[in-house]
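Please read through the structure below; I'll follow up with questions.
The other protein chains are all here in position, but one chain of the complex has been omitted.
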Amino acid sequence: MSRYFFSRLRLAVITILGVSLIVFVTSRMSGDVTLLLLPQDASEADIKAMQHELGLDAPYYVQYYKFLVNVAHGDFGESLRYREPAFGLIMSRLPKTLELAFASFIVSTVVGLLMGIISARMRSSWLDYFSRIFSITAQSMPSFWVGIMLILLFAVQLHWLPTSGAQGLTYFVLPVVTLALVPIASTLRITRSAMLETLDADYVKFLRVKGLSEQFIVWKHALRNALVPVIAISGLTLGFLIGGTVIVESVFAWPGLGNLMVESIFTRDYPVIQAGVGVTSVFLILLNLVVDLLFGVIDPRVRFG
Amino acid sequence: MATVVLPSQSRAPSGLTLHWRRLRRLPWLPIVLLAPVVICGIFGSAIFPHDPTTIDLMAPRKPPVWLDGGSWQYVLGTDQFGRDLLSRLMEGCRVALIIALSSVFLAALIGVTAGMVSGYYGGVVDNIIMRIADVVFAIPGILLIILIGGAVGGGFMTVLISIVLVSWVLYARVVRGETLVLRERGFVALARVANCSDARILVRHILPNLLPTVIVLTTLQAGFALLIEAAITFIGLGIQPPATTWGLLISEGRPYMTTAWWIPAFAGLAITITVLGTNLLGDWLQEKFDPRRAQR
Partner (left out) sequence: MATSDILLQVKDLKTHILGRDGLRVVKAVDGVSFDLKRGETLGIIGESGCGKSMTALSIMRVLPSAAKVVSGEILFNGENLLKKSESEMRRLRGEKMSMILQDPMVSLDPLFTVGSQLAEPLRSHMGLGGAALKDRMTELMSAVSIPSPELRLKQYPHQMSGGMLQRIVGAIAISCDPQLLIADEPTTALDPTVQAQFLDLLESLRDAKHLSVIVVTHDFGVAARLCDRVMVMYAGRIVEMGPIREIFDHPRHPYTKALLASIPDATERGTRRLKSIDGAPPDLGSLPPGCPFAPRCESVMERCYRDYPGQFQIGTGHVASCWRVTAQ
């Protein structure tokens, strides 16, 4: 098990370094930051001086090294708009985004699993057909459009729910529904297909031969086997969810990280974009590491392969 | 053994019945959903009911024909400048087709090549390519797009490059997996013995076997490409007006949500229908190519 863990850890570290490289490279593509900091009529000499001060005239690998050192200390530079450290800004907005992402994760996993299991057991019933139509349609709709339509229907027309903001439990409903829609669909499909495959498998035949009840077989054996692919994609699901918060927060004016990122595009606040992408990616990589370990716990073939 | 005529030997169906049976097995729903898009995309301006750019300030925000105030002149209503919504939607088909096809083609090109090389040669090359894929994949698509788009600005090229960057990884990984398996197959060993060059083996022997999977992936990715384009446009990094894309229609229509809901509604519906078409087609193809893995 520990060998598995360490190989996964090594992979995570390499990936994090790779991400940092990408972030570094793109930041250098974003145009000369000196021109933004200096007044319009600055002279050549002034520009050169500022470049030297910012370390921009050093060779690239030196710049990268300095960048890494800074980042390790949490220094992503200063937000061009807010004039505060970008990192701090990101961290202050992160909790709200995590709230949304995790709420959606729980909802999507639970609903997806249940619907998938029920669909598989009641195969070819109207419920099953409905689930399948639902899931393929859900995966075809642009999420921000869904959000807008939901707002239109539930907030504007029916006045049941608030349109935007995040001041209470009711404010969670529409954003979570919007965000969780696609993961519900994919979890449902995977669970259903895994359950169907499992229920037809030979070891289930043997379990029935042993005279064990269908309930026992489904909830002890089939479910666990079906969970394997679900956990396998949960890393992807989480990645999707966190990416999805960018859009959903925009639509619902949810005061989280995603919203900040979109704002920063318009204000060209590159340090904030950098910090946001960096922090989010590292967070996701670590989360995926946890998922990999969980996988090792659930499936003994991975542990003692 | 004596030759005996076997009784009750069923005869092959006649020509007409055979064609009818073949027709019935086509994937009708995706075809019905996608045909309008393709037709509008190709024939474009020839079949618009109105010129999508003509502004009619006398008829802004007219509702669709089945609501009060609507008329058959503007079947789906008009936008804030009085432009016919249906025509604008039809115009959007062209951009949708271009984006879907070109981005998917490029992503497939890069991804399949990377995957084949990775799977076939293994070792260091495999390691490097897969680590690059891991890194790109580790950053959620939208954020990667924001990272790049925020640096270089928006526009068609940004959209294209973003979609390609986000999509190629899937191709690479899947193709790599299949190449690993194919590499061990008999016909590859035979080709090596016959002194075929690696490139030849890859192109003539391995690639054709990858084709079914690649085709399924491409179909599905085409749909995702449209969803990504819409999302990019929504955050302001996409194709800019005066071009017409469905994503833009939704964005532009957002302020008019309460007064002219049909603008964002039908634009989004257009996207949904198209992506639904590609998803259904992809599923059908998958079932056709590998009945073992068919969705039950």
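By written order: A and B. Residues from 1 in each chain.
The working rule: contacts are C-beta pairs under 8 Å (C-beta built on N, C-alpha and C of every residue); 3 or more make two chains touch, one makes a residue touch a chain.
All values reported here derive from a predicted model rather than from experimental measurement.
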Have a look at A:F5, A:W160, A:F206 or A:F266 and name the one touching the chain we're not showing. A:F206
Could you tell which one of A:L127, A:V173 or A:I298 touches the chain left off the display? A:I298
Write down which of A:R10, A:H52, A:K66 or A:R224 is the residue touching the left-out chain. A:R224
Can you list where subunit A touches the absent chain? 123, 200-203, 205-214, 216, 221, 224-225, 228, 298-301, 304-305
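The definition used in the following text is that only the chains that are shown with their structure count from here on.
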Over in the complex, which subunit A residues touch subunit B? Could you list them? 11, 14-16, 18-19, 21-23, 26-27, 29-31, 123, 136-137, 139-146, 148-149, 151-152, 156, 189, 193, 196, 239-240, 242-244, 246-247, 250, 261-262, 264-266, 268, 270, 273-274, 276-277, 280-281, 284-285, 288
Residues on subunit B engaged by subunit A in the complex (per definition of touch): 131-132, 134-136, 138-144, 146-152, 223, 227, 230-231, 234-237, 247, 250, 254, 257-258, 261, 264-265, 267-268, 271-273, 275-276, 279-280, 283, 295-296
